[in-house]
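Of the protein chains in this complex, all but one are displayed in their positions.
Each chain carries a letter (A and B) given by its place in the written order, and its residues are counted from 1.
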Amino acid sequence: MKTIHVSTTINGDPAEFICTPDETLLDVLRNRLGLTGAKEGCGTGDCGACSVTVNGRLVCSCLVLGAEAQDAEISTIEGMADADTLHPLQRAFIEHAALQCGICTPGILVAAKALLEKNPDPSDEELRYWLAGNLCRCTGYDKIIRAVQAAAAEMRGA
Amino acid sequence: MVKVLLWGTLRSAADGQAEVEVAARTFKELLDELVARYPGLEPQIRRGVSLALDGKIYREAWFTEIGPDSEVVLMPYMTGG
């Protein structure tokens, strides 16, 4: 299969890669660019572990083709912290013990950040429905919801 | 002599007894003695057993000492997830 050359922006930095036409953005991130923070839990868009944003829109990167990244702005978990300063969501997840195994954490953080950018003060129910596409098997979601709300409150106060 | 309580399915290998008496001071002696006296118990003991001594469950521990008045219960080898 002939490869495609793609120029894009990832976490604010210019990036270039080649990929096959059928290669997913997730595979490109993980296998060609070494960004293994996005995880493949299902490959069918059901678990949300591969969540990233493309031009500000939350997507499952396993359902996006690498070629679609041309001229796009892509944000992944690797770009969430500002150098060594964690994003309030990242800090809240640690402080509220909102992760156990941590495999769903990158996807949930990316998804939660995308929500708070649209809606800085979600109700628990809005938050639970927004995150319904991100499976977590360890926590029962309780501490995740609390952590996101704590971060949201902090971000509103800031 | 130590009294050992067997679970239901083991009793056919011990002449139908629910409880057998063996001379043993440790778990190792107890298991060896059970196999010697009741060869029908050997397959299960080889697959694995736990032993409860006065309510505390041990999975291996050959040299655990057994008092003459101790309650000893043979149990299947415990597994977990």
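Following the convention adopted for this analysis, a contact is a pair of C-beta atoms (placed from the backbone, for glycine too) under 8 Å apart; a residue touches a chain by one contact, two chains touch by 3 or more.
Everything that follows uses one rule, which is that contacts and distances are computed from a predicted model.
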| item | value |
| --- | --- |
| Omitted chain, identified by the protein name its UniProt record gives, among "Acyl carrier protein", "Sugar ABC transporter permease", "Xanthine dehydrogenase family protein molybdopterin-binding subunit" or "Dihydroorotase" | "Xanthine dehydrogenase family protein molybdopterin-binding subunit" |
| Missing-chain contacts mapped onto chain A | 1, 20, 30, 35-44, 46-47, 49, 76-78, 80-81, 86, 90-91, 93-97, 99-106, 109, 125, 127-129, 131-146 |
| Chain not shown, touching residues in chain B | 5, 7-10, 18, 40, 43-44, 47, 52, 54-61, 64, 71, 73-76, 78-81 |
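The working rule: only the chains that are shown with their structure count from here on.
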| item | value |
| --- | --- |
| Intercentroid distance (Cα basis), chain B paired with chain A, Å | 55 |
